[in-house]
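Apart from one protein chain that is not included, each protein chain of the complex appears where it belongs.
Chain nomenclature is as follows: A, B and C, assigned in order of appearance, with residue numbering initiated at 1 for each chain independently.
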């Protein structure tokens, strides 16, 4: 097993390494701000789900470093392609947090989707690994246009089993696209542990099949994620093609709000990884370096809390969209006649009561159903 | 690039190695007989196509070692899964050559298909790489039943780009199935050269992504193909899982009878590989070893010619199947009512003239169309 | 005897089939340790062990393709697709292989497998967890496609699907997985493995879910209970007795039951949740008109999902055929 790049220690046995070149104190604090914002969003979303205010939610508690660290390495013009797990990555790129919450609340159209071109953030991808070829195609297009745009895509350990992972890696390697394949190896795909998912000990080994350089990093360490991504992007922009980053971590919580990990794993294992979680760890690092005071920390947290609270409010101010939303934006070229017919039929009947996030319409075992992502 | 296993020399610069353990003189002559039978089938099929007696045909001239060598290593109970390129592999396992020719003549049902369970030879697979998961599932099933059956599947260099290759390799590795992935790297996928297909220099490197051991062999050398396969099967049967064999060779002829390689490659390149072709090479080897006389060689060739000639005759004695064949064998559970309706409709009109292999029905640029596999 | 939901009835059938025949194996993502995200396969790992109940890697073509290979070797795999839409990565294996293995082997080696697909909306799920892809399979020759609506049918049809030598796409309407209970006996509904082809009957016949002679409403899956409600309303509101036909078998369709219902009633409506164009409703409509136009007092019309992506869930009830929409459709046919 190859070595794992790690920069931030745990303040105890694991020593800190030096801050990587290219990151100022300001950058470090900003990255911390990103981590806190993601964390705050995630915790709030879980709470909202528990309160029946949004639907099933795929939490990412503990994986903030893989998101913030990697994104911080990207140029503003680079594109990122999230899976459902990185659902709120857009909030670090100007997508309103209310929009992401609205997506989970079951709102579509202008409420729950964004314009990817505005933020260089692709839509949330639900079918596993299917967004990887998009990331490749985008960087390939940039190459054709002689532009330096790179792409980065996140996906899980389970995703590496899908054919689309393989096809995307191969296309990227052959076309030498500036693509970073960022694998969040949290060692679980719902209830399936990584050793049932693959026979290799690491994800990084898979790069060899495509002659794609791979690096393993501590997925709880935002600076390690940043550094590996930064180098990968540089390699890509230099014309040397794609890279694979394996962010080794652990899924500290449930797969989603409908999942109960006690059914399939010993939760004490998660406990053993807990001290490595990125938000506290980054805070400790910054404090050890004297870059951030307790007050600054507090104000960052407060600011995040406030901004997410405002987003919740905004999301909750959205009224259930009208029925015509069904027919909106399906075709960019205009509405086929079938839509007019559909709308006319709809308008001929009374509207059903507003849909709440929880509980199927007729007495079914509410919540039991849409079990998971 | 890892080394290439080679046993048979070229009688000039390349020296012979010793006959691998486990092969008697009789085996060697039998293997030669197999090579000749395949070669004879292939050359005859090409001629039949040129004469308009069968349809488009995917020739394998020069790849006989990858087929006969690998198959010779299999136990009779092991299953093999061919692609279109190994279309006539079944004739070495008791499938009548007439049946395979009939498949290319456009006959279905009892004429053009065989019972895989009778010969442990899966049907010809047309969609690239899609038969690989079947080979895995079969060996997995044997494992579940605690039987020692192994499986072997052939596929091309191009096939490694498909997601099914990846998923099959991964499943085999995880489930530790006794499967041999036998890649015939002839360096071309129709007009696409291997360097546009993948960024790795070899196919063997791809094993690393699955922790599957891989070996490169001279794909024109039947004994190298045999030895690598033999060892792979032993590993599989010992419970150590799948193996990848890369049989490195070159597609000496066209992709199929509708393909014109001059459109996309310099045919003199094929010329440079020609002296390595397996049939003459094996004959030379056997003669250098004094195992086969020129007379024996002649009689093997004559016998093959005769048997394929008989098969051609048999194939040509098949009358165009009746219209009811459309509805036969679709469901094993019986015929749905839609079939009775279909047949009744069919029987209500005069039958169209017999379909000949060449030329679309109405004046279209005959032959131009079904360009390739 | 006990009161069982559809999930429990399916679970019972899987227990019974695995008990009866050790060639039956289960494959899928998260089917073993957790018993599947809907718990349909709960308890089977403990009972039958990890060789026969397998948490596979995350790859649908790999799962279905492996299952085909297993079937070739003589096993009887039952595959779970986690949610409707996730069958698409395995679509190739279904269409070019599962559907054609019998045909390609002179009928000797059918791909004897069952592919279970929880499908449809109404459960407030995120994007791409609510589709109804059944018509795609119905259009592919060589497959059987079925969809139970009651716990008893679910149990019987699952046993029959496993017995059936042909590949069966087993559509499970997730909205009614736990929508109600009914008595489901522990007794086997028919003797397993005795070669009398009873499975064929169980898998090919529609069911009259409500009697009536004034209007035929033909439907299947999640819209069956809604259609029955609409029929009750029609009875109350205008004294019309609608016959509700639950198709159960989507391929082959039970054309006799369909045409008989339409002919007897003289008026017919088709209801389903999938998008309208080229959906199953079109086929049912075409069949009825082709065979019974002279018996009709009105054209057959369709109440279906719209030709749009299944909406985000805050608007799913706008998309789904409702009792109101079904009633309105019925009134249209009645008032023609």
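Methods note: contacts are C-beta pairs under 8 Å (C-beta built on N, C-alpha and C of every residue); 3 or more make two chains touch, one makes a residue touch a chain.
Keep in mind that what you see is a predicted model, and the values were worked out from it rather than measured.
Need the list of shown chains touched by the one chain that isn't shown.
Every shown chain touched by the left-out chain: A, B, C.
Who touches the missing chain here, B:59, B:122 or B:189?
That would be B:189, which touches the missing chain.
With the missing chain put back, one of C:53, C:95, C:154 or C:184 would touch it. Which one?
In the complete complex, the chain left out is touched by residue C:95.
Based on the whole complex, identify which of B:270, B:291 or B:325 touches the chain you can't see.
B:325
Among C:44, C:138 or C:171, exactly one should touch the missing chain; which is it?
Of these options, the touching residue for the absent chain is C:138.
Touching the hidden chain in the complete assembly: which of C:36, C:69 or C:275 does that?
C:275
Identify the residues of chain A touching the omitted chain, counting contacts across the whole complex.
Spelled out for chain A, the touching residues are 79, 108-110, 113-118, 122-123, 126-127, 130-145, 149, 151, 163-164, 167-168, 170-171, 174, 328-334, 336-338.
Tell me, which residues in chain B touch the chain that this view leaves out?
Touching the chain left out of view, chain B contributes residues 55-56, 84, 103-109, 112, 124, 126-128, 130, 158-159, 161-164, 189-192, 196-198, 258, 263-264, 320-321, 323, 325-327, 330, 336, 338-339, 342, 345-346, 348-365, 368-373.
For chain C, which residues touch the unseen chain?
So the residues of chain C touching the unseen chain are 61, 85, 88-89, 91-92, 95-96, 99-100, 103-104, 127-128, 135-136, 138-142, 251, 253, 274-275, 277-283, 285-286, 289-291, 293, 296, 298-302, 306-309.
Here is the rule we go by: only the chains that are shown with their structure count from here on.
Tell me, please, which chain's centre (mean of its C-alpha atoms) is farthest from the centre of chain B?
It is A.
Chain A to chain C: how many Å between their CA centres?
Roughly 35 Å separates the two chain centres.
Round to the nearest whole Å and give the separation of the Cα centres of chain A and chain B.
45
Which parts of chain B, given as residue numbers and ranges, touch two or more other chains?
Where chain B meets two or more other chains at a single residue, that happens at 163-164, 167, 170, 174.
Chain C: which residues touch two or more other chains?
56-57, 59, 61-62, 89
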